[in-house]
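Only a single protein chain was left out; the remaining protein chains are all shown in position.
A and B label the chains in the order they appear, each numbered from 1.
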Amino acid sequence: MAISQTSAQPLASTADIAVSVRNISKKYNQTEALRNLSLDFPKGELTSLLGPSGCGKTTLLKIIAGLLDANSGTVQVGGQTISGPGPDRAFVFQDFALMPWANVIRNVAFGLELRGIAKSEREAIAEKYIASVGLTGFEKSFPHELSGGMRQRVGLARALSVNAQVLLLDEPFSAVDEQTRRKFQEDLLALVQNESKTFIFVTHSIEEAVYVSDQIAILLPRPSRVSEIIRPSSFRGKSVDNIRRDPEYLDIVDQIWASLRSYVE
Amino acid sequence: MFILGYKLPAMSSLILWALLWEAIGRLELTFFVPAFSTVIMTLIELVQTKVFQKALSETAYAFSVGIGASVLIGIPTGILMGKSRLLDEMLLPWVNIFISAPLTALVPVLMVLFGFGTKTIIITTALFAIWIIILNARAGVMQINRSLVEMARSFGAGPFTAFYKIYFWAALPEILGGVRIGVIRAVKGVIIGQLLVSIVGFGALFELYSSNFLMAHFWAVLLVLFTLAFAIAEFLSFLERKVAFYATKR
Partner (left out) sequence: MSAVIVFSAWEIAGRVPISYSFPTFLESMAALAVITLDGSIFVAYAETLKPLVTGIAISGVLGVGIGLWVGLSEKFEWLFAPIFIVMQAAPLAALIPLLVMIYGIGLTSKVFVVCIMAMPVIVLNTASAVRNTPVSLKEMARSFLANDHEVLLKVIIPAASPIIFSGLRLGVSAGFIGAILSELKITPTGVGDIITFSRSIADYPTMYAAIFSIILLAVLFLNLLEKLENYLFEGNNRGYISD
């Protein structure tokens, strides 16, 4: 297979790197999940981790989040080596991870609650982010009263409300229907544009990765390593309606499928 | 639980507890707890005696008749309730009442009606076991995936074929689960019945030992009962996993 073994793309300077993963290895009992993996995530951009199931992309994301410990290697966020979860990162979960006993506003404000911010203040902040994800009027609703898409908006608002520099998204749209998913992808692009945050996005959808990413890291399994880094260039500046028609978009989708197809059982 | 990298079997802590029991007994802290080894010795003697064998066979008889009746009546009733709305509305409130009712209160009535004997104990056992069996069989039939039934019909299965090729198997995990819980309840029921009637089976044995303060004998019988009950429960859940292996993956 003709896959070029690229390490990190040349970038302007190290100051532009928000998250830097160096020589990470992770073993679960006997199976090697990640081996000596290094990867840089540029500041203010969205990087996708894409690969077949079992390639360790969620493992890598959880190591960056500080939820899992690597067996060796370091993760630096903003130049600081991490040793667990921190206020500089916020996580969006695949299954939303909403507390079913708490209403929307308490769910959104939960991160702030854990930081000891007073109730009135944190609810004011939560209110703002609930509005920004378009859920105004649902503050007092409970998760079971919301659709899947709305639940993930709550998850997103919760992650935004703690104002972390790095947002970690673990297949956030895999549990919502296709139309909602498209809307989410457009909203995500707008979010990357407007907020100067760094996004790390795990997905198994090739189209989704190409559509939303500034940089795509292809992970191959057993043990997981970065096989390729792709930086789409020509269609990033265009309007969201034209991306899926762009020749480069289509080429990249095809190219990724060509390199992944043999890993799909 | 891991020790030095080895996984300890789930129930292995019971050995530790048996050792503790032995220690308490050896130290003679209390008259009521003889050493574990003494109890085991007594147990070995005891199981060879006629009295014990008689109690065991009486209990086993009442237990199996009670369980047999609850299974034979309970499963069809539950299936019918799951299929017929009218029957369901008639019976469900009663099943729900009896499943949570303190059935011990009914034993005096049974004693008056059926005498101080095996008959009362059989009925007590059945009363403890039957409701959950009915309820689970009903739930099993009601949860059957519609598309599974439609699949069978689309391939030309008649009602009878559909019943024993689809309904039975689709509801089997729940039915077996109900029988397992029913059996556990029946074990409790048969002992409660015997205790209250107190002249049959282990009930009589307990009276005898406790009035003569034969502690080792008492504990030996308890040990037999608890071990048997636990073994039955474990065996049934093993069986359930074997037969209804597809239960969790539907």
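Here, contacts are C-beta pairs under 8 Å (C-beta built on N, C-alpha and C of every residue); 3 or more make two chains touch, one makes a residue touch a chain.
Because the structure is a prediction, the values reported are computed rather than measured.
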Just to verify: which one of B:60, B:112 or B:151 makes contact with the chain not shown? B:112
Absent-chain contact - pick from B:29, B:72 or B:101: B:101
Spell out, residue by residue, where the missing chain touches subunit B. 1, 8, 10-14, 16-17, 32, 89-91, 93-94, 97, 100-109, 112-113, 184, 187-188, 190-192, 195-196, 202, 206-207, 209-210, 213, 218, 221-222, 225-226, 229-230, 232-234
Contacts from subunit A to the absent chain lie at residues 62, 65-67, 85-87, 89-91, 93-102, 110-111, 113-115, 142-145, 147-148, 151, 158, 162, 168, 175-176
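Convention: only the chains that are shown with their structure count from here on.
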As a quick test, compute the distance in whole Å between the mean CA positions of subunit A and subunit B. 51
